[in-house]
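Step one of this worksheet: look at the structure below.
For this view, one protein chain was removed and the others were kept in their places.
By letter and in written order, the chains are A, B and C; residue numbering begins at 1 in each of them.
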């Protein structure tokens, strides 16, 4: 696949040179699992970033991060409210059902794959408070959303309030969290809105195979440690995962990479005008596009996914070349 | 930790230079998950090695490999026979119960943590064939065993026969398979004895975080693909796992590394004499050792784990320096 | 609660005298579990009724019947298509997620809580055949539906064909199956439309606490036997459950009771006219009703459930007195 073709996804991008350096530095044998010196730095790094005490666990995938986080918020007989198009519902092969022992996802509606307090209430309110119906225990949102749209801090605070009113836990899936923060220009803390548990994605943003789960309740983190091992996610050379996370956080590499990807997304969508199906608030662009138009773009060497019959999805990554994004932007303008 | 100290375990050893090279070569973006060119080569590489058609899936940990393999051999209401000291029983935090939805492990006895047909029968025969008792569906053995002892090809064939007589599946946990093959001097195929599913370990032998599950039944492999994703073990940049596996198999690196580790184990146990608790048939050495003797060794800079009150476990790895192993061997002789 | 008040549900009705007689006759001690002479007659009784070889297991509840049946049709990583308002989705507390180890329910739309081939296809077709999305393995319909509407034999055959085209199993939840058969006037076989597994309800129709699961594949039945015990549903005095089922089947008591309930439902809805929200094809009546109208009916001593803000649900049972149903019918006419 030529570099130019690659607007398919950010999930198979190259690994950033600084991550490679950190991996190499981590080679020297150390204690196994997460007893090594590098893994031991994660809590502090995340506490610094979020400005409150937190506990961070590395895992290799976003699916594992989401599900280990949710399992601390929802019992097997409960439910998690999420958007109908949430990744946990659409693209994780039923992993929440596996990790949460059969707990349900309750699907809410919402523009741009974003939840609102009203959308949550519409799902939650009709549920009778009796043993015949599965009771909601948590809400999960994706920052940025599956349509590349970012929750504003006040939107998250409102959702957090809704959760508090109803005794629900609050989880943020941050597979593209860096892109959201880069777009919002706010603090990391403001961009998770008081979540109880947070899946911090790095793989789509320059890492090889490391994500972090951030807990603000040490007891929840303690439970997640047992569950991580039990799910086969406690790697013996965990230092290589911790090293990736620290490299991404160091010198704000996570933000730099996200800014680069976001800027490429802006370039490619600059002339999209009415075609835009969602505002571009991260590194994903969804455009109305006929099959013939998609063919025309592909004939020029651009790679991307169809999104249903009359749309297309374009994703940029930290390593997208801006001249490619601009060329695609022009090609779109010329359709 | 100084290199000298490190007889604690092979599970946190350095990554072999050839693995690093393969990782770097895999950096260029490719298809995500296991659709990339490197992952696509795994089946053929394993088919070549085992001399019969097989399907191979990468995963990051041995626990995931074991449990995804076993889940294809045993339903939730069934049981797997294993040794009382098997890794799946002792050190995987109940992962088999998680991945197999509550299936049981039935514990058998056996010298050197090895099972025999008799040991299997003693567990299986008293079970009434009715719905009140959990029925056995598979047998799992570890090659080399948890005490560093290797099953001979004829021992495995006998176990396979016992399985066949009773309609049981047969799984081999090969966390230290390379060490067993290096010791036995037989083919890879002979060293798994007709297993239905095989966990092929690389992490303890020079890889960073890649193991392989080898299936000889394509339908089982197909099921495992769904379960791998559902367990959060389908990495999006899977090419980096495939690259490690191929690098280990290329030029017999897996065997070279294992030979080096085994040879260090021989060196360190050369003068152990009566202290030896188990024959040294891989890269682990278990010695009778008083607390005072253990203190004496540690005072000389050697690191290792206590094994109960009056024994110690020493593990060598591909990167153990032979002079260190010899020095330890002498220190043991001088106790 | 006065008898008159009772249009709340059929699920707490009295036990039919013939069932009481059968229970008393079953008192004499016999073999435990399902080894007794009465339990041993179930297969034959069901085979006679359905005109093809079948295996029947008693259980105490419809939830257990549905979930033990579905567990033979769908693996933990799969999904079952059902109506958005199906009992398994709305009123079983997530039991399918428990019994099927996290498998999903995929919700389809359809008038009168009935599925159609098109409705199934609309759910199934967008699912990509890859490991990221939960794959459908079965379809479940309720006969009669949650709105008291009965599938015609040809509707079921069409659904069965849709299942066959896509390799899906087919389950019928027959909590009110007798009412459907009584309404349709067809054979029991035609009213399940070639289902693979069938939950045959008796509790709402005159039994105390016995339902049957009917399997047409003996291997599936064999699996369900293990799972029944494992779920704590193998009663030691199972003869008392078998006796109820046989009493209901004997002399067509199941049909007589259902006819009586259906006829009461016709009486109470005879003058409902435009108020009717669904055709009355079993023993449930759903009427548009303002809160004031509901108050008026309750003031006359009738008991029933609100159904949202502007409707009401009335359920008749085998023991509903027809004069009460007629009185209610008149009261509705006079609203």
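Annotations
Just so we're on the same page, a contact is a pair of C-beta atoms (placed from the backbone, for glycine too) under 8 Å apart; a residue touches a chain by one contact, two chains touch by 3 or more.
Note that this is a predicted model, so its numbers are computed, not measured.
Among the residues C:6, C:55 or C:116, only C:6 touches the chain that is left out of the figure.
Among C:73, C:163 or C:231, only C:231 touches the chain that is left out of the view.
Although one chain is not drawn, the whole complex shows that of C:78, C:94 or C:136 it is C:94 that touches it. Considering the complete assembly, subunit B touches the hidden chain via residues 76-77, 79, 90-94, 96-98, 100-104, 131-134. Although one chain is hidden here, its contacts on subunit C can still be listed: residues 1, 3, 6, 9, 11-15, 20, 24, 27-32, 36, 59-61, 63-65, 67-68, 92-95, 98-99, 203-204, 208-209, 226, 229-237, 239-241, 319.
By the touch definition given at the top, subunit A reaches the unshown chain through residues 75-77, 101, 131-132, 135, 223, 225-230, 234.
Just so it is clear, only the chains that are shown with their structure count from here on.
Of all chains shown, the one whose average CA position lies nearest the global CA mean is A.
Taking the mean of C-alpha positions as each chain's centre, the chain lying farthest from the centre of subunit C is B. Centre-to-centre separation of subunit B and subunit C, using mean CA positions: 50 Å.
The distance from the centre of subunit A to the centre of subunit B, with each centre set as the mean of the Cα atoms, comes to 34 Å. Annotation for subunit C: residues 76-77, 101, 131-132 touch two or more other chains.
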